[in-house]
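Note that one protein chain is taken out, while the other chains of the complex remain in position.
Right, chain A next:
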Amino acid sequence: MKILVCVTSVPDTTTKITFTDNNTKLNKAGVTFITGPYDDYALARAVELKEQAGGTVTVLNVGGADAEPVIRKCLAIGADDAVRVNAEPTDAYFVAEQIAAVAKDASYDLILMGRESIDYNGGQVHGIVAEMLGLPSISPVMVLNIDGDTAKITREIEGGKEEIEAKLPLVLGCQEPIAEWKIPNMRGIMTARTKPLKVVEPVANDQLTAVNHYELPAPRGAVKMIPADEAEKLIQLLHTEAKVI
């Protein structure tokens, strides 16, 4: 089985987001970049499927050279090789176009990625890629098992879940609990250094969207504390003061 896993490089989930240059750029100072948490799940499942059934796992990132530590970590976790499309991602359509260009002639059985990135939370890339490649797409996928050329999938829906079957090839947006996150071991880290990482230039693209500037949310006011032995007062305040019940 030939699997492509597309990963984002995003600020660590504990990052306090701030901006520079008149609120036009993310302040990267002191920020640790990690693989998108949803992408981590996709990668972990891809590596498990390869272990079970053989095949290859290729990691793909659209990003600058500063994303390479994240890509190397994916190689250390068990991907065989990597492709970096040398471009700052501008929006979902741009990223999808780059992924589709790489995947177009490579006949992957599965193209896996996170259900959304945790920076722009668009959740669109998998669908646009699938549309560009003329493949089916399913998201968010919680369980993925492969039986011959059939994928057996559990998808989360509002208030529940759905069991789905579909023939490969497929594009899937993944989330937990599709696999346990994998942490690279020493051997993985050593071998990752020698695994191939190919850098390709982006395909041309019209810019469909642009962020003009960013803003931070206004801080919340001070918390009003209510003594536990007067807990009922909370309900009165929610009713008369906050007017939410």
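One rule holds in what follows: a residue touches a chain if its C-beta (ideal position, glycine included) is under 8 Å from a C-beta of that chain, and two chains touch if they have at least 3 such contacts; residues count from 1.
The working rule: contacts and distances are computed from a predicted model.
Consult the UniProt record of the chain that does not appear here and report its protein name from "ABC transporter permease", "ATP synthase subunit a", "Translational regulator CsrA" or "Electron transfer flavoprotein subunit alpha/FixB family protein".
Per the UniProt record, the undisplayed chain of the complex is "Electron transfer flavoprotein subunit alpha/FixB family protein".
Check the options A:63, A:78, A:140 or A:188 and report the residue that touches the missing chain.
Among A:63, A:78, A:140 or A:188, only A:140 touches the chain that is not shown.
Name, in rising order, the residues on chain A that touch the hidden chain in the full complex.
With respect to the unshown chain, the touching residues of chain A are 11, 13-14, 16-17, 19, 37-38, 91-93, 96, 118-132, 134, 136-140, 142, 156-167, 175-177, 206-217, 220-221, 223-228, 231-232, 234-239, 242, 244-245.
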